[in-house]
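Left out: one protein chain. Kept in place: all the others.
Letters A, B and C mark the chains in the order given here, with residues in each chain numbered from 1 onward.
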Amino acid sequence: MIEKPEDIARQPQQAAGQKLEGQGAQGSELAIDLRGVSKAFGPVQANKNIFMSVKRNSIHGIVGENGAGKSTLMSILYGFYHADAGEIFVNGAKVQIKDSSHALELGIGMVHQHFMLVDNFTVLENIILGAEGGFLLAKSLKAARDEMERLAKDYGLEVDPDALVEDLSVGQQQRVEILKALYRGAEVLIMDEPTGVLTPTEADHLFKIFEQLRAQGKTIILITHKLREIMAITDSVSVMRRGEIVTTLETSKTSPDNLAELMVGRRVEMDAQKTRGNPAKKVLEVKNLSMTDELGVPRVKNVSFDVRAGEIVGIAGVAGNGQSQLLEVISGMDEPLLGEIWINGSRVEFEGSRTAAHVRHLGLAHVPEDRLKTGLVAQFEEWENSILGYSEEPKYGPGQILSLRAAREEADRRIEKFDIRPPNCRLKTANFSGGNQQKIVLAREMDRELDILVVGQPTRGVDIGAIEFIHKQIVAMRDAGKAVLLVSVELDEIRALSDRVLVMFDGKIVTELSPDASEREFGLSMAGVDPHEDADTDTSGANPDLKEGAQ
Amino acid sequence: AEPALIYDAAGKNDKSFNEMAWNGAEMYAAANNLPYSDLEIQTDAQREQALRRFARSGASPIVVPGFTWAEPVSVVAQEFPDTNFAIIDAVVDLPNVRSVLFKEQEGSYLVGALAALKSETGTIGFVTAFDFPLLQAFGCGYVQGAKAANADIEVLQNFIGTGFEAFGDINTAGEIGRSQVERGADVIFAAAGGAGEGALQAAADAGVYGIGVDSNQNYLFPGNMLTSMVKRVDIAVLNAFQDELDGNFTAGVQVLGLAEGGVSAAMDEYNAPLITAEMQAVLDDFIAKINSGEIVVHDYRSDNSCPVS
Amino acid sequence: MSTHKPLPRWVDIALMPALNVALAFVVGGLAVAAVGEDPFRAMQVLIFGAFGYGEGWGFTLHFATSFVFTGLAVAVAYHAGLFNIGGEGQAYVAGLGAIMVALWLDQTHWVFVLVGSTFAAMTFGAIWAMIPGYLQAKRGSHIVITTIMFNFIASAFMSYMLAQVITRPGANAETETIAETGRLPLMSDFLPVFTFSPLNITFFIGILSLIFVYVLIWHTKLGYQIRTLGANPEAARYAGISAVAIIIIVMAISGALAGLMAVNEAVGVQKRLGVGYVQGFGFVGIAVAFMGRAHPIGIALAALLFGALYQGGQELAFVMPSVSSDLVVVIQALVILFTGAMSEMFKPVLLRLFNRASGEPETVGD
Partner (left out) sequence: MNFFSDVILMLDSSIRLAVPILLACLAGLYSERSGIVDIGLEGKMLGAAFAAAAIAAVTGSAWLGLLAAIFVSSGMAMIHAIASINMRGNQIISGVALNFLALGATVFVGHSWFKRGGSTPNLGTDARFSPIELPFAEQLGGIPIVGEIYEQLISGHNLIVYVAFLAVPVTAWVLFRTRFGLRLRAVGENPTALDTAGISVTKLRYQALIIGGILCGLAGAYLSTGQGASFSDNMTAGRGFIALAALIFAKWRPVPALWTCLLFGVLSAAQIRLQGVEFPLIGEVPVQAIQALPYILTVVLLAGFIGRSVAPKAVGQPYIKER
C-alpha cells in the first residue's frame, strides 16, 4: 500500500486503478479507524476523544453543526494537523501520519472545504503540484494530461486541463480537487462539504462519481450539512457535536429528522414555508439591464423584472449564469452597461464606488453571496461588522464622530435578537463559526428600516439549525411587508421560500415559474429552454456543463 | 587641555574634507605623542550638544570643519569664553574663535590650467557630487584655469547625484567618468569625496588622466594621475591644535589660499613624468600672478554664479 | 500545540518587548566588547545618556517627536492598506514650505511662525504624498514604486531649490536663517531641567498628532472606512466606500504628518533648511510604525526607543571614543531586528513557562 510519491506520480494509472481486494493483506475490513483522537487549538478543544471507524469500500457520512470539529478531524487524518492524543489505523495498521505527503502515501486524499487550489495556475499545474515526479515539468504535465483523459473517461470528471483555475466555476474547481486526489492514487477520499457550492445537478453528478469510485473499491468520507445527501448516498453516518462523536449509525436505519435532532439536540423544523405572500406595490424595478465584466464579456443580457412589497422573488439557475453580476449591479457594487434600476420609485444613479451607499439610502439591504470575501471584514470585531455599509448614519454618532457605544449597544441587541454565538460583540469576526458569521450579516441587513432585501446564497455552508433560523427570518421579513429578492443555487431553498421564481440562464431570464412547478420544468429552464414555449426545442448549446466552462 | 575635533554630518571618513581634518589631528597626535578627542555627530540637532560637552569637559581648542557649525559655535563659544574654538569654512566673529577659510577656487584654477595644457583632445571633464556651492567653487575655478590656459577648451561638467549620498556612489561616478572619456575628455577632475575614485578609476582604465582632490591622491593610479587639488584642512586642524599647545592660539579670520599654502596642485614623484617643463612654466606663471593679485579667481560662493562655463 | 491559556496582557505588551530589547543589547554588547570596551558600562552610558538627566531626556524626546511624525505617516497609510515608503521625500519637501513661511514671518512673532510653518509643512507634505495617492487611486500605479520614485524626485527638486532658488550664497546649499524674533520657544525656556536640549514646542504638536491619529482611526467614521478599505477592499466596495477618495485623503494625511517633521527639525532646531535635512528619519519611521503595530501608543513607545538610541548612542560615542557612530547604527539595527521583526521569539518559551506556573498539566506537544 505504501508507495514512494515518485512511484505514485510515475504510475498513476496503476495506483488509481488498484482494486482494494488485492490489498487486504492486513485482513482488516476497516479502511480507517480512529481511536481516542483529541485536538485543541489554543483554548478551543476542537476534537475530544474521537472514536470512528470507516469500512473499506463504503461511503461514510459525517454531520454536525458548524464548528463541531468535522474539518479538524479530517485534517488530522490527512496529516495536516497533528492530534494531541489518540491513535490512527489505516487498513488495520497503526500509523503516525507525519504530514500530508505521508497521508497521500497511505492512500488518503482530501478535498478541503475551502479549495486548496492556486488560482492563477492551470488545472494541470494544480494537479501535478506536489506530485510532479521529476525536476522538469514537461514530462509530468504530459503524464498528467494523459491521466486526466483517462479519469475523465472513467468517472466523467471532465475539465479543460489548460484552463486557469480562477476562470472555472466552483463546480469545476471541485472536480480539479477530486482529480488531484485521484491522480495521487487516493484509496480513501475525504470530501469536506463538497456540495456546499454546487447546484443540485452538479451535486447529482458528483454523487454518480462517488458511486463509481465506490464500485472501483474506493472508500469515501463525506462531510455535509445536507441530510438529503446523507440519506441518498452514504452507507453509514457519524454525528458530531461540540467536538465529540455523538453516534455512528447505518444510514438505512435512520431518518433526516432523527439525524437533525442528534446534531442540534432538539427537533428541527425543516420546512420554513409557508403561507403565500401578499404582493403589494412595486419596490424594485429592473429595466432592460445589461452588463459586462471587466474583460468585456456580457454577463447580464437585457434583464427586466420587478419585485413587490410582501413577496419573495427567487432567482434560480446554475451558478455562473449571471446571477452574481445581477446582484452586484442591483446592490450598486457595479455599474450596468445599459438599463435602469428603480427603487421605491427613484432611479438609481450610478456614481462609482459610492453607489452602494446610495442604494442603501433608497431602502435596499444586501446580503452578499460571499460573506467572508464581501460581506465582512474578518479581522474586525463583531460590532464593527455590524455597521459595515451604515457607518455614516447619524445614529452612530454626530458628524464624523463614531460613537463606539451606540454601535456596540446596537450590536449587542442584535446578537440577542439573532441568537449569535458566542454573544460577545468584541470578539474578532474570524473567530465566529460560518453560520454565526452569516447571522452577523443577516442581522445587520435585516434589523433596520428597509423596503427591499436582496439576499445571495443565504445558507451556503451553514448548518441545519442555522438554515432553519435564516429561512424563518426571510419569511418573516416578507410577512412584515418587505420585498425580498432571493438568489440561490439551492433549488430546494428557492422553491421552499419563493412566491415566484425567475430562472436565469446565460445572462437572460428564461422564464418565470411557480415554486410548485415540476422538477422537469425547472430542469429544462435552468438548461436554457423555456418550458412554456416548446418542450422539444433544440437544446444543443444549452448544456450547462458546456456553458459553465467559460465562466 | 586636550584638543577636540567634531566632524561634520558627512562623518570622519568622507575621503575628503572631514577625513583631511582627521588626518591633521592624527599628525598632531603623532608629532607630539599626545592624545586628542574626536566625535561624529549623527544628526544636526546634536551640534550644540557636542560642542558643549567638549567645552564642559575642558577641551580646547575645539575644532569643527564645516559651515554648518557656524550657528552652534557662535552660541556655545559665548557660553564658554575661556575655551578656544576653530571653525573651518565659515566666519564666526568672536574673541575666542578662529575662522579658517580656503580659496578652493585658486587651487582648482591651477589644476584646470594643467588639465587644459595636458589635453590633446581639447576636451576635459569635471565630476562632482551634486549642485553645492562649495563644489561649484571647485568647478568654477577649474573652468577659469582651463580657459586661461586654452581659451578653446571644452569642459564637460557632471553631477553624480542630488544629495550627500552621492559622495559614496562610486559606480555612478565611474560611469560618468567613462561617459566623459567617450565624449572626448582626456583629463578628468573628480571633486566628489569617496565617489571621486570611481571617476579616477575610469580615467585610469581608459588610459587618460585623472585629477584628485582634497588630499594628495597622485599615488592612486601612477602614470594616470595628472595631479591633485590639495586642500590642507589637515594643516588648519594641526595648526589650531599646535598653536594651543604652544600657547599661541589666535582668534580671527585666516584665509588659506595659494599664497598661504592652503591649496595647491600636488607635485610629487608619481606625477613628475607627466608634467613637462613648459607646463610647469605656465603653471608657475599663474601661481605668481595669483599670488600677486594680477589674477583674481572668481569664487562661486560669493554670488552663486560662475562667469565662465 | 497544547491546550494553554493565552499569555497575560502585561507579558505581551511589556515583558516580551523588554526581553527583545535586552537581547538586542546582548548582541550589540558583543560588538562593543569586540572593540575592547565594557559592554555593561556601554549600556549604562547609553541608558544614562538617554534618560539620566534633563538634557538627555530633552534630546531623546526631541528625536522621538520627529519619529512620531514619520511613524504616524506610515501607520495611517498602512491602515488603508497602503505602504508609504515616501515619508523621507514628503518630509523633505514639507521643509521647503515650512521654511519659506517661517522666513517670511520671522520678523513678527514666533506664534505666527509656528502656525504658518505648521500649516505650510502639512500642505507641502500632503501634496507630495497626494500625487502618488492619486496615481494609485485613479491609475492603479503601485504606491510603493511611486513613493520610492518620489523620494528621488524630491531629492532632485530640493537640491535645485536649495542650491539655486531660495539659497543663500556660501559654502552650503541652504536657506537663510530664521531671525531671532521668529524662533520657536524651547522647552527649556519653561522647564529649565531640559537645559540645552533642542526639545521645543513642536513636541506638543507631536502629542496632538498621536491623539489625532488615535481618534481618527478608531473614533471617526472616516477612520472606520479607512480601516475597512485596508482590511478588505472588496468589503469596502460592498459598503459603498469610495476607494479613490479614501486613498487620496489618507495619503494627504500621511504626507501632512510626515511633513510636520520639518517644523520640529528645520524650523525648531536648525532654523534653516539644508540639503538632506531629513537624515533618514523617514525610513526610521517605517520601523517605528511597524514596531508600534501602527497604533499611536505603540508608535509613541517605539519613537521613544529610537529617540533614546539616537541620544544615548551619541553619549556613548562621546564617552567611549572607540564606539563609533557606525556601531551605534548597528545597535539600532539589532534593536529593530529583535524587537520588531523577531518580536515573537520568546513567545513559545514564555507560553510554556506561564502554563507551567499556572499549574496546568501540559498535554503532548507536536
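One rule holds for everything that comes next: a residue touches a chain if its C-beta (ideal position, glycine included) is under 8 Å from a C-beta of that chain, and two chains touch if they have at least 3 such contacts.
As the structure is a computational prediction, the values presented were derived from the model and not from experiment.
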Notebook entry, point to check: Where does the absent chain touch, in terms of which shown chains it meets?
Noted result: A, B, C
Notebook entry, point to check: Which listed residue (C:Trp104, C:Trp218 or C:Phe283) would be found touching the missing chain in the intact complex?
Noted result: C:Phe283
Notebook entry, point to check: Where the complex has a chain not shown, which of B:Ser60, B:Asn96, B:Gln144 or B:Gln201 is the residue touching it?
Noted result: B:Gln201
Next item on the list: Consider the whole complex, including the chain that is not shown, and state which of A:Phe51, A:Phe121 or A:Trp342 touches that chain.
Entry: A:Phe121
Item checked: Contact residue for the chain not shown (choose from C:Ala14, C:Val111, C:Leu208 or C:Ala333) -> C:Ala333
Checklist line | Interface with the undisplayed chain - residues on subunit A | finding: 5, 41-42, 78-81, 99-104, 110, 112, 116-121, 125-126, 128-132, 134-138, 140, 180
Note to self: Touching the absent chain: which residues on subunit C qualify?
What the structure shows: 1, 31, 35, 83, 85, 135, 139-142, 144-146, 148-153, 156-157, 159-160, 164, 283, 286-287, 290-291, 324, 326-334, 336-337, 340-345
Margin query: Need a quick check: the contact residues on subunit B for the chain that isn't drawn.
Written below: 11-15, 19, 22, 131, 156-159, 161-162, 165-172, 174-176, 178-179, 182-184, 194-195, 197-198, 201, 220
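The rule we apply is simple: only the chains that are shown with their structure count from here on.
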Check: Taking each chain's centre as the mean position of its Cα atoms, how many Å separate subunit B from subunit C?
Finding: 36
Check: Taking each chain's centre as the mean position of its Cα atoms, how many Å separate subunit A from subunit B?
Finding: 75
Notebook entry, point to check: Considering subunit A alone, which of its residues make contact with at least two other chains?
Noted result: none
Margin query: Show the residues in subunit B shared as contacts by 2 or more other chains, in ascending order.
Written below: none
Check: Hey, which residues of subunit C end up touching subunit A in the complex?
Finding: 1-6, 218-225, 227-228, 231-232, 234-244, 363-364, 366
Item checked: Residue numbers on subunit C that touch subunit B, as the complex places them -> 55, 59, 62-63, 152, 155-156, 158-160, 163-164, 167, 169-174, 177, 196-198, 265, 269-271, 274-277, 279, 310, 313-314, 317-318, 321, 324-325, 328
Next item on the list: Note which residues of subunit B are touching subunit C in the complex, please.
Entry: 9, 11-12, 37-46, 48-50, 52-53, 67-68, 71, 89-90, 130-134, 136-137, 161-164, 301-304
